[in-house]
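See below for the structure under consideration.
Apart from one protein chain that is not included, each protein chain of the complex appears where it belongs.
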Amino acid sequence: MNLYEFQGKELFRKFGIPVPDGYVIKAPEEVRDDIFPAALKAQVLVGGRGKAGGIKFANSREEAINMARDLLSQTIKGSKVKYVLVERKINIDKELYISITIDRSKRRPLVMASTEGGVEIESVEESKIHMKWIDPMHGYSPYIAKILAKKLNLTGDIAKQFSELLSGMSRLFEEYDAELVEINPLVITKEGKLIAADSKVIIDTDSLFRHRDVPVNLDDLTELERYAKEKDYSFVELDGDIGVIANGAGLTMATLDSLLLHGLKPRNFLDLGGTDSVDIVKNAFPLIMKANPKMIFVNIFGGVTKCDTVANGIVLAKKEFGIDKPIVVRLNGVHEEEGRQILKENGIEAFANMPEAVKKVAEIYSRISKGVS
Amino acid sequence: MNLYEFQGKELFRKFGIPVPDGYVIKAPEEVRDDIFPAALKAQVLVGGRGKAGGIKFANSREEAINMARDLLSQTIKGSKVKYVLVERKINIDKELYISITIDRSKRRPLVMASTEGGVEIESVEESKIHMKWIDPMHGYSPYIAKILAKKLNLTGDIAKQFSELLSGMSRLFEEYDAELVEINPLVITKEGKLIAADSKVIIDTDSLFRHRDVPVNLDDLTELERYAKEKDYSFVELDGDIGVIANGAGLTMATLDSLLLHGLKPRNFLDLGGTDSVDIVKNAFPLIMKANPKMIFVNIFGGVTKCDTVANGIVLAKKEFGIDKPIVVRLNGVHEEEGRQILKENGIEAFANMPEAVKKVAEIYSRISKGVS
Amino acid sequence: MVYINKETRVIVQGITGHQGSFHSNEMLKFGTKVVAGISPGKAGTKVNGIPVFDNVEETLHLEPDATMISVPAPYVKDAFYEALDHGIRVIYILTEHVPVHDSMEMVNDARLKNAVVIGPNGPGITVVHEGTKIGIMPNHIFRKGNVAVISRSGTLTYEIVKSITDAGMGESTVIGLGGDAIVGLSFMDVLKELRKERQTRAVVLVGEIGGTAEEEAAEYIKSEFKKPVVAYIAGRSAPPGKRMGHAGAIITRGKGTAESKIKALNSAGVDVADYPQDIPVLLQKKLKK
Partner (left out) sequence: MVYINKETRVIVQGITGHQGSFHSNEMLKFGTKVVAGISPGKAGTKVNGIPVFDNVEETLHLEPDATMISVPAPYVKDAFYEALDHGIRVIYILTEHVPVHDSMEMVNDARLKNAVVIGPNGPGITVVHEGTKIGIMPNHIFRKGNVAVISRSGTLTYEIVKSITDAGMGESTVIGLGGDAIVGLSFMDVLKELRKERQTRAVVLVGEIGGTAEEEAAEYIKSEFKKPVVAYIAGRSAPPGKRMGHAGAIITRGKGTAESKIKALNSAGVDVADYPQDIPVLLQKKLKK
C-alpha cells in the first residue's frame, strides 16, 4: 500500500521524525494565510512529480490559491491530483538520502544513505550509497546511525539528530510493517536542522489486518484493476489486446510470455487462483470483456481447479454474457478429458498442449486483424 | 525494585489486565462511600500480609474508616503500613495462579500457571504447576496461553480472557524489564470474569534509567541500608555484631562465611567495590559505626583497590572519626607491603593471611565478650 | 534425500480446515506418514483417520519431525513458533498473504536454529523416490526418476513436472520455494542440498521475475554445481512496478527482470526454455551429453 506524501509525514510525526509545518487541502480555498513562503506539492502515488510540474512555490495566499487550483486540475502520469500539500518553505543547505527497505536475498531490512539527496537513488553511483543491514532478530541498533552519520560527514548536533531520525524510521518500519520508508531529500537546513522534505512509505498490504489506521489508497490502480480488486480477482491491466485467463501466477505469466514470443500482446494478467468454482471462472469473463480485447485465451493446468469446472464456467459465461469474441482454450491436468468433452459439446475446441494453443491464438489474431484492416 | 500491589495494578490497567475497582489511601478519612462491600488491603513490600491481619472487609464507609485507621497504624514484618488499597469485593468462584519470571539456567522467561491459587506457590506440589518458557528472541507467542488454558481446564470465554491477560502480562514483563509479574490469586468470579485480585511486580533496578515512571520504593530496606544506598555503598544489614568491610562481592561473602565458621556473627555485608579511593575506604567507617558493632574486620585482597589506599583510608578514619572499636585488618595483593607498613606506623597490625586474621577476630571478640559479661 | 524422507513424521496445523483436511488425505495416499493434526478445541476427533489434538505439545509423544501449516495468515506466526519452539525442524507454510515482516522474522529465526522453512505461499515438497510429500502438489503427475525441480511457482511447476513425466523421464525431488518476497529457501539453498545427493542427476529451475535469487543461483552453479541444469523464467512480458499475482513477482527499481535472470543463467551454462513445454527437450539434450 503506497502512502501519499502527507500520509507518510503524519506517520513521521508520530515517530518523532521532523517534517516541515504544513497541511493538506482538497480544494483551493482551503489554503490558509499562515505559512508563507510556502511550497505547494501535488499529492500523487507515482514518482517523477517534480519534473511533471507538480511542485510550486507561493509567497501569498492569493498566489497559493491560484497554484492550488492549477495543481488540483492536473493529471500526473495518469493519476488525477486529489490533494495538495501546503508546506512552509525550508532553507536548504544540503540534501541527503535515507531509506529502509527489505533486502530479499539477505532476508533483512537494508538501510541506505547517501550524500546525493534530491535525485532518484537509482541514478546515484553505487560508491556513493552507503548500506547497513538490520538483523531482524534483535532489530535496529543505534550503532548503525553512528556508522552512517560518519559516512555522510555528519558531526555534532546534526549527527545526533540523524541518530534520532533513523531510530524513528526504524521503529516506523517495524511497527507499521513497512516495505519502504524513504526520505529523499533529507534536508539539512541553513538553521542546522535535519528535516524530512519528502516521504515515501509503502506498507505491506498483507499486514493491513493489524494496521486499521493505515488508509487504503487505490489511486495507483487503473479503473479496471480497482473493479477487479472489488471482485477479488488477481488482475493486472496491460496494454495489448488479447484477453488472458489462466490459473496460478507462474502459469499466467508464462502464458503472457508465450504470446509475446509470437509477437502477440496480452491485454491483462488474470489468475483464477486455487479454488475449484464454476462461478469464479464464469465471472472472469465480464471482467475481461470490460477490457475490450480482440480475443480471449484461456490456459489451464488443472489441479485444485479442475478442467471440467473451467469448461462449465466457460460454457455458462458464453451463454449468460453472450461473449462474441473468439475464445481459444487449452486444458490439461485433472479431469482434462471431461473438460474437453464439455467444451466440444458446446462447439468449443480445446487444445491439449500449450504451444499448439498459442499457435492457434496467433492464427486467429492474424485473421481478425486482417479482417479489421 | 518491588512495587506495591496498587502500583503493580496501575501497570496491569495499562496493559489491559483486569483488576478490581479501587483506589489507594494514605489516611483513614480518604475512604470514599462508593464501592462497598470493600476489601481494605495494607500495602507492604513483604509477603505474608494476609496471615498478619493486613486484609480486612468493610460493608460501610464508617466501618472502612475504622479499619483503615487500624491498618495504617500497623507494622507488618518490620514494615510500617503507609498505604491502604480500598477495593470493591469480588465474588470468587475459583482462584488460580499465574506468573512470569526469569529462569536463570534456561536464560529465558518462564510462565508458571496453577489451579492452586491463593496460596504460596512454593507450597504447591510440582505436578500442579504448569510451565512454559518464552523464547527471548521472538518473544511471547499466544500458543502458550492456549496450552496453559487447557491445563488449567479453562474453556470458552474464560480461556479467551486468559489469553488476553497472559499476552498483557508478557508485554508488561518485557516493556518494563520485569523480573517478576505475578498474579496470585488470579480469580474467576461468579460472574465469569477473570480478574487479578493481587499483584506482585518486581522491576529490574538496573533498567530504571529507561523507566522514569517506575516509583522508587525503598521500604523493604532497613534504615541503615537506605543510608548506605544514599552514600552509594553495596551494603546489607545482618543480625550479628562484627562489622565487616571487604572488597568484591565474592570475597565479602567469603569473609562473612569465615566468621560464621568460627561461630562469629557479622553485623553487615559491605563491599568497597573496584575503585581505588581513600575516601571510599574512610567513609565506610562511619557507616559501619552507625550499626554499632562490637569490633570491625577489614578484609582486603588488593587489585584495582590497592592495599596502601586501604591502609591510608583506615588511618584517616581512625583519626577523623575517632573509631574506638577494635579493628582487625588483613591485607594481601597489590601494594600489600606498603599498606602493612602504613598501618604498622599507626599502630595497627595487619595480617597477611585470611585464616589467621579470622582467628585473631575470634580471639578479640571472645575477650570483649568476657569483658562485657 | 532432501529435507524429508519416507520416515519423516508429519503433523498438520489446521487439519480441520478445507485445505488441511483435503491435502492431509492426499499426503496419506501418496505415502506420507501424517501422524497428527492440530485444531484447537477438536482434540479427540479424527480427520481421514488422523488423530486430532488441541496443540503441538500434545503430539510430541508421536515424535513429529515436520509440519504443514495451513491456518489463516494472521495466525501463521503463532502456529510457526508453536512448531519451532516444540522442536519441529521442517516447517512448510501453505498459507498465502503472510505479512512479509512475519516471514522475515520466522525465516531468520529458523535458520539460526537449523530449521528448514518451506514457503510461505508455495506448493510444498515432494520427494518422489522416497514416496513422501508435504504440501499440495497433485499426486498423479509424478514418476520416480532423476530430475529435481526447484520452483517459485505452483501450477507452472505441475505443468513442467507433468511434461517431464510425459516425456518418459521422472523426478527425484520437486520443491516449491513459495511466491512471496521472503521465503525460507532460495534456489541456492536447495542446490547445495542436491550437489551430493545421489538420486538427482539433473535440475530444473523454475524462476520468475523479482528479486535476485536466480542470479545468485547462477553464480553458484558456475562455481560449484556440476550437475546439468536447465531453467524456465516466467515474466518476460511483465511491466515494471506491477505485482504479477505473487507478492514476490515484481520488477522494482529496474531489478529482477527476466532478461537479467536469463542472461545470468545462460552465462552459467544453464539452458533457459522459451516455453515451459520445452523443458523435457532441453533436459534430454543435456543428459545425452
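The letters A, B and C name the chains in turn, as written, and every chain counts its residues from 1.
Here is the rule we go by: a residue touches a chain if its C-beta (ideal position, glycine included) is under 8 Å from a C-beta of that chain, and two chains touch if they have at least 3 such contacts.
Just so it is clear, the structure is predicted and the values come from calculations on it, not from any experiment.
> Need the list of shown chains touched by the one chain that isn't shown.
The chain that is not shown is in contact with A, B, C.
> For the chain not shown, which residue from B:Q7, B:S114, B:S141 or B:T252 touches it across the whole complex?
B:T252
> Among B:E95, B:D204 or B:D219, which residue is in contact with the omitted chain in the full complex?
Residue touching the chain left out of view: B:D204.
> Of the residues listed, B:I102, B:I129 or B:V278, which one is in contact with the missing chain?
The one listed residue touching the chain not shown is B:I102.
> Name, in rising order, the residues on subunit A that touch the hidden chain in the full complex.
135, 137-138, 141-143, 146-147, 150
> Could you pull out which residues of subunit B are in touch with the chain that's been left out?
Residue positions of subunit B that touch the missing chain: 102, 104-105, 107-109, 121-122, 135-137, 174, 177, 179, 204, 206-207, 209-210, 234, 236, 238, 246-254, 256-261, 266, 269, 271, 274, 301, 303-304, 332-334, 353-355.
> What residues on subunit C make contact with the chain left out of this view?
So the residues of subunit C touching the missing chain come out as 112-113.
Criterion: only the chains that are shown with their structure count from here on.
> What are the two chains with the top count of C-beta contact pairs?
Result: the chain pair A-C has the most contacts.
> Between subunit B and subunit C, tell me the centre distance in angstrom, where each centre is the average of that chain's C-alpha atoms.
54
> Nearest whole angstrom, what separates the Cα centre of subunit A from the Cα centre of subunit C?
27
> Between subunit A and subunit B, tell me the centre distance in angstrom, where each centre is the average of that chain's C-alpha atoms.
Result: the chain centres lie 57 Å from each other.
> Which residues does subunit B have that touch at least 2 chains other than itself?
137-138
> Please output the residue numbers of subunit C that touch at least 2 other chains, ranges allowed.
105, 109, 112
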